[in-house]
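Yeah, one chain of the complex is gone here, protein chain that is, but the others are all in their spots.
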Amino acid sequence: MGLVMLALLLWALGWAANAALANGPARGTAAARLAVPLIFGATLLGMWELVVRGLEVPLVILPAPSVIAETFAARTGTLWEDFVQTFLKGALSGYAIGCVAAFAVAIVADRFDFLRRGLLPVGNFMAALPIVGTAPILVMWFGFDWESKAAVVVVMVFFPMLVNTVAGLADTGAMQRDLMRTYGASYLQTLVKLRLPAAMPFVFNGLKISTTLALIGAIVAEFFGSPIRGVGFRISTSVGQLALDMVWAEIAVAALAGTLFYGAIAAIEKRVTFWHPSHRS
Amino acid sequence: MTPVVSAHALDLTFQTTDGAVHALKDVSLDIGAGEFVSFIGPSGCGKTTFLRCVAGLETPTGGTLAVNGMSADAARRARAYGYVFQAAGLYPWRTIGGNIRLPLEIMGFSEDEKARRVRETLELVDLAGFEKKYPWQLSGGMQQRASIARALSFDAGILLMDEPFGALDEIVRDRLNEELLALWARTGKTMLFVTHSIPEAVYLSTKIVVMSPRPGRISDVIESPLPKERPLDIRDSREFIEIAHRVREGLRAGMEAA
Amino acid sequence: MTPVVSAHALDLTFQTTDGAVHALKDVSLDIGAGEFVSFIGPSGCGKTTFLRCVAGLETPTGGTLAVNGMSADAARRARAYGYVFQAAGLYPWRTIGGNIRLPLEIMGFSEDEKARRVRETLELVDLAGFEKKYPWQLSGGMQQRASIARALSFDAGILLMDEPFGALDEIVRDRLNEELLALWARTGKTMLFVTHSIPEAVYLSTKIVVMSPRPGRISDVIESPLPKERPLDIRDSREFIEIAHRVREGLRAGMEAA
Amino acid sequence: QDMDEVVLQLKWVTQAQFAGYYVAEDQGFYEDENLDVTIKPGGPDIAPEQVIAGGGADVIVTWMAAGLAARERGVPLVNIAQPFATGGLQLTCLKETGVESPEDFPGRTLGVWFFGNEYPFYAWMAQLGIDTDGADEDGVTVLKQAFNVDPLLQGQADCISTMTYNEYGQILDAGYTEEELVNFNYLEEGVGMLEDGLYVLEEDLEDEAFRDRMERFVRASMKGWKWAEENPEEAAQIVVDNDMTGAQTLDHQVYMMGEVAKLTEGSDGSLDEADYRQTVETLLSAISEENPAITEEPEGAWTHDITDEALGGES
Partner (left out) sequence: MTRAAPIAAQGAGVGRSGRVALRAKGMAHTLLPVMTVLAAILALWYLACIPMNAGQSVLTAARADVAVSPESASDRRGMSGLALALRNPGVAVAGAYGQDRARLPAPHQVAAELWAGTVGEPVSSNRSLIWHGWVTMSATLLGFVFGTALGVLLAIGIVHSRVMDMSVMPWAIVSQTVPIIAIAPMIIVVLYSVGIQGIVPKAVISAYLSFFPVVVGMVTGLRSPGSMQLDLLATYGASRLQVLTKLRLPASMPYLFASLKIGIAASLIGAIVGELPTGASAGLGARLLAGSYYGQTEQIWAALFAAAILAALSVGLLGALERALLGRMGMR
C-alpha cells in the first residue's frame, strides 16, 4: 500500500513539475517542449513500477518496467532479428509497394475523370473496412514468410493512400488552375508544376496514416502463420510461455519503431511541405 | 486600327442547380490598343465573367468575341495576355523568383532568357532583392506586385486585372495605382482592369465601363478627359470629382433599375 | 464633464519571436460623451491595438487609460461597451435572433427582457422579421447590421467598431454609413470607429484621429466642422473635400516620417 | 441450497476435445454434485495458466508441458486429474513430398504450433540432432503454423502439426487419403507429453472446501467423459449446441468425438506416474533458448488426492 501511495505522490510531483515548466518562463522553448512529455512518460513508468510492486501483481499478468528493461537489454539480439523480420522486411516493403501503387493509381484516376468518380467512392468504402480480416486469406495465398505480411500491408495502406492522393490532386484552387490555363499549359505541365506540389500535404497525410497501419498489418499477419522470428511471432509465443517480460519488450520495440517511423515521415513532410500554413513558423 | 478586344452582343448564362443565372446580357464593347479600361459595378454584375470570356476561360453562350483578331481561346493558347487575379495567388512552394519563372518555364524560354526576364520584371515592380523569398514572407502589397510581375514576365500585349488591389489598404493601394500608371505609360500595353472603387477607376482609366447586375450588362461607358500624366492629388481636382460623380450616378441608376 | 475615454502617454510593445513591435507609442487622447471619433491610418499603425486597449482585451505596457472613470478591464467586466469587429462574425449555428441574444444570455438577463431587447434592437437596425433566419441566409450588409445589433442589445454607452464595413462593397457601405449616423443621432452613444477609408472617416466623424506606423502613434487630430445633419452628397461639398485633403496629407506625412 | 460455483477454463475453442465437460454440464452430472460450473472456452491467444493466475478460473485444462512451464514461472499449478490417457499430437507429412521417416527431415519445412505447444517438437528435434535454424541443409525450416491445415494444402510446408482428432480429419476431408499421408506420433517417437489434464493452484488445495469441490468436479467430469465415449453422436451434438461461433459442423464433431474417445478410453482420470516421468524427462532432455519449458525437476506438480477421493467410492 505504501508503494501505491508513493505512486500517487509521484504523479502529483510529476504534474507539478510539468505545470511549472509549461506555464513558467521557459514555456516556449524547445527544451520545455521536449522535457514536459518526457517527464510525463517517466511519471507514468514510475507509477507503473510502484503499483506493480505495491500490489504484488504476478509477473505473468503484468511485469514491472524494470523487469522489462532488463529483458530488453538481455535479448537485444532476438529483438533486432524480430525487428528486421517484421519491420524492415514485412512492413516497410509492403508500405513502399502499397504507397507507390496507390500513388500511381491515383494519378491515373485523376487523369480520367470517369475512373476517379468510380474509384473514389469505392476507395472510400474500402478505406473504412476492417482490412485486418484479410490477413488469414493473404497468409494462405502468399505463404508464411514476410511476403504475406507485405501483402497485408499493401492492402491496408493502399486505399487510405489512394483516397488522400486523389483528394490532394483535386485540392487546387480554381484560380490556381485558371492561372495555368492562361499560360496555355499542357496536362503534364499542370500536373508537375501545380497539382503534385499542391497535393503533397494530402499525400503526406496518407503516408502518415499508413505508417501505423503498416505496423499493425504486419504484426496481425504474423498471428496467422510466420517463420520463427518476428515481433508478432515472438509476442504470441512468449504469451504462451508466460514470458510477459519478453512480450512487453517486443511491444516496446514496436512502439519505438512506430514512433520513429511516424517521426521520420513527419520530418520529411516538414521539409517537403514547408510552405503549408501548418508548417510555417 | 482594329480593336484589340471586340465584343458584340455577348451573352452568357450559367446553368446552376437552382436555375439559370444571366451573367452577361448583350454586352458590346471595343477596346483599342494601348487603352486603359476599367470595369466597375456592384457585386455580381458580371465584371469577372466578362474578363474571363476575354481570357478564354469561359465560353459565351451568345454573341461574338475577338481578341487580337482571333477567337478568345486561340488568343489564350497564343499567350496573348497576362492575367492578374484578385488575390495574388502565388504558389506557396515557389519563391517569388520561382513564381515569376513559372510561365516562362511553361512557355519554354531558354535558361538565360528566364533569368533575364525574372530579373527585369522584379525590377519593374520594385521587388529586386526579394527573388529568394517565399510569398508568405512578404506583405500583401508586395505579393500583389509579384503577381503582376508574373503576368508581365512573358510580355503579352494585353493585361487583364481582376480587382488586383481589392485586398489591400488604401495607402498601399494608392502607391500601387501610381506605379501601375507609370508601368502602363512605359509599356503601352492594353489594360482591362476590374475594380469596386470609384476613385481607383477614375484615377487609372482612359475609359470607364459601368456595369449593372441581374442581368449583367453595360449601363454606361465614360471616356475620361483626364490627361495621361496624373499625380495622386489630381483626385482633389474638379474634373476628377465630376467624373467620379458621374460614375456614382451611373452605379446608382443601374442599382435602381435592377 | 469627465471624458468617457481618457488615454495618457499610452505605450504598448508586443514581444514577438523576431523582436519587439512597438504598436503604440505615447498615445494621449480624450474622448467626450457622445462624440463620434474615427481612427484612420495605414495598416499596422495601431488602430486595432488602441481599440483593444480601450476594450480591455490588451494590456498597455505603459501610460494610463481610464474608461468611464475606471480601468479598462473593470469597464470590460462592467460591460461598459459593445464591440463590432471587422467581419460580422455571427455564429453560424445561431439564428440572427440567437446571435443577438448571445450577450444577453451571458449577462444573465431574464427571459422577458431578452425577448424584448432582441425585438427592439432588430427594429433599430431595420432587421425586424429576420429573427429566425440564419446568418448565411442574409447578405453581407445585413449580417453587419445584425452584428451591430448584437453590440447594441445590452445598451452599453460606448460602441467600439473596428472597420465594421471593410468587407462590404461601396454602395452597401454608403447606405450603412447613413444608417449608422442616424443611429448615433438617435442614441447619443459615444462612438470609436476604425476605418481605412478617408471619405468614410470624414463623413461620419466629429473628430478624426490620424495615426502613423512604426511606432504606432497619433500624427494628427482633426475636429470636423461638418454639421450633424449629413446627407450623402455632402461628400461632394467643398468643406468635405478640404477635410479629406487634410486627412490625406496627414496620412502621407505620417508615412514619409516613418 | 446454493450450489458451489466452479469456473473451468479450457485451452481451446469449444469442440469435442472437451466433450466430457460439456456433457457433464448438459446431462446434469455437475448439478447432481451440487456444482454450478461455468465453462469458459479458450482461444488462440488465451493462456489458461495466465487466466488462473489472475483469478479468472478455479481449474483449467492444459497440456502438461505448459503446466510445468508455468509452475517454474511462479504459477504453482498442480495436476489433479488426467482424463486424456494418451496424446493426439502428431506431425503429418504428404508422401508426395518424399518424406517417409525422420531421416528425410533435413532441408524440409515443418509446420509447428507455438503458444506453448512447441515443447515436444523441440525435444524431438534435439533427440534427432536436427538443427531448427533452417539455415543449412542439415536443419529444418520451422514455420509457425496457424491452427489450420492450409500450409500443407497450399504446398507451403512438407509436414504440419495435426491432432488426430481434428486437423488430420480436415486433411482427409480435403481429399487426401490415408495412404498419401505419413504420420509421426510424438508418443511413438518417445517424446510424447501428457495432453489435456486438469490443473489447479497449489495454495487452493490447502482449502478443504475447495478440495471437496474439486473432488465432486472431477467425479462428475469423468462421468461426463465416459458418457461421451459411449454416446459419441449425442456428445457431438451437445458440443455443437454449446458452440457460440456456429462454425462447427456436426459431422466433424462426430469424427472428433470418435478420435478423442480413443485418447480418453484408458483413463479413469488419475494421472499415470510413468507418463508424468516421461514428460518431465523429455522436457529436461532438451533445454534450449527456444525450448525453455523447465530447467529443473519439478516438485509436487501433481497429486492423486483428488482422484483417489473422487473415484474411490465409485470404482
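Every chain is named by a letter (A, B, C and D) in the order it is written, and numbering of its residues begins at 1.
The rule is short, and it goes like this: a residue touches a chain if its C-beta (ideal position, glycine included) is under 8 Å from a C-beta of that chain, and two chains touch if they have at least 3 such contacts.
None of these values were measured; they are calculated from a predicted model.
The chain that is not displayed touches the following shown chains in the complete assembly: A, C, D.
The residue from A:Ala102, A:Ala150, A:Ile209 or A:Ile228 that touches the chain not shown here is A:Ile209. When the omitted chain is restored, the residue from D:Thr62, D:Asn148 or D:Thr279 that touches it is D:Asn148.
Touching the missing chain, out of A:Ser66, A:Asn124, A:Gln176 or A:Gln189, is residue A:Asn124. Listed residues C:Gly19, C:Pro92, C:Gly188 or C:Pro225: the one in touch with the omitted chain is C:Pro92. Within the complete assembly, residues 52, 55, 57, 76-77, 79, 81-83, 85-87, 89, 91-95, 102-103, 105-107, 134-136 of subunit C touch the chain that is not shown.
Mapped onto subunit A, the footprint of the missing chain covers residues 15, 18-19, 21-23, 27, 32-33, 36-37, 39-41, 44, 61-62, 114-125, 127-130, 132-134, 136-137, 140-141, 160, 163-164, 167, 171, 201-202, 205-206, 208-209, 211-212, 215-216, 219-220, 223-224, 231-232, 235-236, 239, 244, 247, 250-251, 254-255, 257-259, 261-262, 266, 278. Contact between subunit D and the unshown chain involves residues 10, 12-14, 40-47, 50-57, 96-98, 146-150, 153-155, 170, 173-175, 180, 243-249, 252.
Just so we're on the same page, only the chains that are shown with their structure count from here on.
Comparing per-chain C-alpha centres with the mean over every protein C-alpha atom, the closest match is chain A. Computed centre separation for the pair subunit B/subunit C is 33 angstrom, with centres defined by C-alpha atoms.
The distance from the centre of subunit B to the centre of subunit D, with each centre set as the mean of the Cα atoms, comes to 85 Å. Contacting chain pairs (ordered by label): A-B, A-D, B-C. On the side of subunit A, the complex with subunit D involves touching residues 58-61, 136, 139-141, 143-144, 222-228, 233, 236-237, 239-243. Across the complex, subunit A is touched by residues 44-45, 47, 49-50, 53-54, 66, 69-70, 73-75, 114-118, 132, 134, 141-146, 150-151, 154, 156-157, 290, 292-293 of subunit D.
The part of subunit A that touches subunit B in the complex is made up of residues 173, 175-176, 178-185, 189, 193-194, 197-198, 200, 273-277, 280.
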